[in-house]
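All protein chains of the complex are present and in place, except for one that has been dropped.
Chain lettering (A, B and C) follows the sequence in which the chains are written, and residue indices restart at 1 in each chain.
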Amino acid sequence: MYFTSDNAVGAAPEILDAIVAANDGSLPSYGADPMMAQVESRVAEIFETECRVFLVSTGTAANALALASLSPPWGAVFCHRHAHIEVDECGAPEFFGGGLKLALLHGQDAKIAPDALRAAIADTGAGGVHQVQPAALSLTNVTEAGALYRADEVAALSEIARDANCAVHLDGTRFANALVASNASPADMSWRAGVDVLCLGATKNGALAAEAVIFFDPERQADRIAQFEYRRKRGGHLVSKGRMLSAQMAAYLKDDLWLKLARHSNDAAARLAAGLRRIDGVRIENSVEANMLFVHLPLSVHRALQAGDARYYLEPPSQSDEGNGESVRVRFVTSFSTSDESIDAFLSIAATA
Amino acid sequence: MYFTSDNAVGAAPEILDAIVAANDGSLPSYGADPMMAQVESRVAEIFETECRVFLVSTGTAANALALASLSPPWGAVFCHRHAHIEVDECGAPEFFGGGLKLALLHGQDAKIAPDALRAAIADTGAGGVHQVQPAALSLTNVTEAGALYRADEVAALSEIARDANCAVHLDGTRFANALVASNASPADMSWRAGVDVLCLGATKNGALAAEAVIFFDPERQADRIAQFEYRRKRGGHLVSKGRMLSAQMAAYLKDDLWLKLARHSNDAAARLAAGLRRIDGVRIENSVEANMLFVHLPLSVHRALQAGDARYYLEPPSQSDEGNGESVRVRFVTSFSTSDESIDAFLSIAATA
Amino acid sequence: MYFTSDNAVGAAPEILDAIVAANDGSLPSYGADPMMAQVESRVAEIFETECRVFLVSTGTAANALALASLSPPWGAVFCHRHAHIEVDECGAPEFFGGGLKLALLHGQDAKIAPDALRAAIADTGAGGVHQVQPAALSLTNVTEAGALYRADEVAALSEIARDANCAVHLDGTRFANALVASNASPADMSWRAGVDVLCLGATKNGALAAEAVIFFDPERQADRIAQFEYRRKRGGHLVSKGRMLSAQMAAYLKDDLWLKLARHSNDAAARLAAGLRRIDGVRIENSVEANMLFVHLPLSVHRALQAGDARYYLEPPSQSDEGNGESVRVRFVTSFSTSDESIDAFLSIAATA
Partner (left out) sequence: MYFTSDNAVGAAPEILDAIVAANDGSLPSYGADPMMAQVESRVAEIFETECRVFLVSTGTAANALALASLSPPWGAVFCHRHAHIEVDECGAPEFFGGGLKLALLHGQDAKIAPDALRAAIADTGAGGVHQVQPAALSLTNVTEAGALYRADEVAALSEIARDANCAVHLDGTRFANALVASNASPADMSWRAGVDVLCLGATKNGALAAEAVIFFDPERQADRIAQFEYRRKRGGHLVSKGRMLSAQMAAYLKDDLWLKLARHSNDAAARLAAGLRRIDGVRIENSVEANMLFVHLPLSVHRALQAGDARYYLEPPSQSDEGNGESVRVRFVTSFSTSDESIDAFLSIAATA
């Protein structure tokens, strides 16, 4: 009954097997192994376009390295105030980006509204050299509040960004969950909607530690790509035994495993949501399109679950363990490996609290 | 009729004379000249306490170097969203601070309210190593909206900061204007109210280019002070012919020249405000306690003034030169050298528009 | 016949098994898993002292993060001019260290001589604030030239460093090889010889991607340790599924596997050296105490080996593939998995060239 995060479990069996299978023999190191080439072609196939792909072992590294190649140190990166890059990366974008600035936007469900973006861009950099300049837009899909951007929503925001000469970054930690939930194609949800760089997560969706940074339209982005390679090395993120990452990513993308895993995860969230809705006093705040639930639990339910060793986070973490005295707001995240049994056991405790 | 900023004029005669007087002879360089020692004792006398003083030539340098010595790269510096360090320094705090984060607060008149600060601190760093940690509070007095913090207001905010182990920085670009307007003592408005480091502006109030960074309680802040010296040098802000800065600052503080200049400036603003209030359709937004006015001008008045070669800024600069079609919002800043004649000439154009 | 580097092979079977074994079930993420606690106690046991241990996935990250916690941005880190941190990390120490400076020392076999260190320290920082200040000594054992520091040599250098208030960092990418070659205890080769922080490599000696950063005397180094945790997160090096790293490191240190693997590697180098010495015109430059050989190969031998698909690097890489026209200087590195068969096949080609 672990619903803290989709990183509390290990790897999916297919991915673990791939790590084992890749272990034998000598191979060129630092990403020059043949599996890495396969990953790159597979990504091109999936996204229906040419692209350059780099692998790193954490999402924070993927995001921060990507942003550093999209924005100068005097750039503003527009993002939602609840974005992972703002809230959960301890300033990694500022560190890798030489002191760039995240310009924070408000908006329901951790989604950025077109008008808010337009206004923020207009407010930024008008004072010339005295101010940081609009440089990039960073979206997250699935958002940190568990919501989806549809392809046309991404496209609308990208267009506003593009008009202001801003690059577009997509934090796709849960991109597979977004695809499954929206039934859109990878291309439609990324470059066709104006995304320049996608950080495609695998770790939370079945890998052990592997994230892909995908640059679309590599000819246009040649400079950024060249920069990225030096930044990755200098950031300590060029793994020597590159097979460790490429084996995971190859398996992740093979036969659409990534989508299968995300589907399982989304389905588990739906099952959990359905069960919770039947429990008195429980209120689910979001619409549960992907694998995250934000829920107000009566204190009695919360205590019963904790006594029953269920694990999940208070959201925000700064609230008291008593919440407002009557209920606590919590976050549940399901994963590719969440079992029906664990959900049912959880619901059974909650129902009898 | 220059009301763009208090930096559009040169130096006060006393300060210019001091630069000239200090020019002769050979002196130790890099701040080891005897005038620098005088500055340090004079600051101690004025502030009624021991302190360490460093001079630099711009306010941006003063603020950014000070903040970098108060916050680690993974620190959050709480400030108003209209603070100069956020809006007008092109990311200097992030640059000098190794990628630190400014945590922005809202609040009337560019003032931070105690509750807003408390809430922001509670929201910051609770997630442990995943998040930047509360490190410093940065106040500006006079605020960027021309308002004052009283000494007890500063003290109340400092206490909240101190309880969260945050240092307190005061951007005192217009500190002299604040003192004159509030009739408070320098000590009461700074260290007695919990301020650790004061960036005492002189440039906008009569110097040519000189700002003092004052560390109170130097024994307690010995580490920060040691850091500061290296940061200043490495930031290119240790002027070799140190007399250039020390002569200005010595003259600025001698015989309370700084307060005399600020009084002139505040009085000029009051005269300008009084005149504007008599003009139909003009609306002054702030209470004009110091030397800044935020004013809604009817378009006709705006055009007449521009035709008459009056200079001032639209605020925000991103608005159209037509404002909302009926009026524009503008900022007027008076200085130590604003003459009654220029004010009256200005008002006369405005009144007949 | 892969002698390019000890990172051209996968993981040792015991370590791969451990990754697989650790995969099941839900665990706290971000290093809070029980295996991580085991790693920490096992390190304490091996090193016979209390310590704090952090895992990251690359050696560059380990070194750069460690140095950043030992030196301020205005610090000088003394190292050999052939040190990995200078030559092979694309400026990672400067990046993580906020622009610190590596002060390069010459010396035979990539070893630093006490006199050279003394002189370099004396030359550094004497000009006060105008200069970077002595901050840390960084040693590598086994050195980049395949040589050993004995424990008393490390101690002598550390003492010089300590007298100048410099911290001592040991790049232990091949620390196990050094221990086996010198028959010294881990404690004698590290903290008892004055080392503050050891970057203990595992990747090149049998892990897939795992390095330990070990802080000795954690009470004294509490500030550095606190810093390290934020720096690691903000550097994108806090792996979410921490078991990936802790499982490897636990297996690596269990039952002295690390020493067994290093012994194999050193023995393979000795076998290769013995064979090469019997071949006309081949000259081995170093004394081959660990697992690296620097060898002058007659061009004919070099060509035969390349035709036979043997892999190794020219050293330095900038030399022509024809070397000086008669011979090339090359580097061979053996690993925990180098087989006698591959050595013998290699020697047989070389002998008949």
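The criterion applied here is as follows: a residue touches a chain if its C-beta (ideal position, glycine included) is under 8 Å from a C-beta of that chain, and two chains touch if they have at least 3 such contacts.
Here the structure is a predicted model, which means the values were calculated and not measured.
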Of B:Phe78, B:Trp191, B:Phe215 or B:Tyr230, the one touching the omitted chain in the full complex: B:Tyr230
Residue touching the undisplayed chain, where the options are C:Val20, C:Ala37, C:Leu104 or C:Ala156: C:Leu104
Absent-chain contact - pick from C:Gly10, C:Gly31 or C:Pro73: C:Pro73
Candidates C:Met35, C:Cys51, C:Cys90 or C:Ala161 - the one touching the absent chain: C:Cys90
Residues in chain A touching the chain absent from view: 30, 72-74, 98-99, 129-130, 133, 227, 229-234, 238
Residue numbers in chain C that touch the chain omitted from display: 73-74, 87-91, 94-95, 97-102, 104, 122-123, 126-127, 129-132, 316-318
Missing-chain contacts mapped onto chain B: 2, 4-5, 7-11, 16, 19-20, 22-29, 56-62, 64-65, 89-92, 95-96, 203-204, 208-209, 230, 233-241, 243-244, 311
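Basically, only the chains that are shown with their structure count from here on.
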Chain of greatest Cα-centre distance to chain B: C
Centre-of-Cα separation between chain B and chain A, whole angstrom: 41
Where chain A and chain C are represented by their mean Cα positions, the distance between them in whole Å: 34
Contacts with 2+ other chains: residues of chain C: 230, 233-234, 238
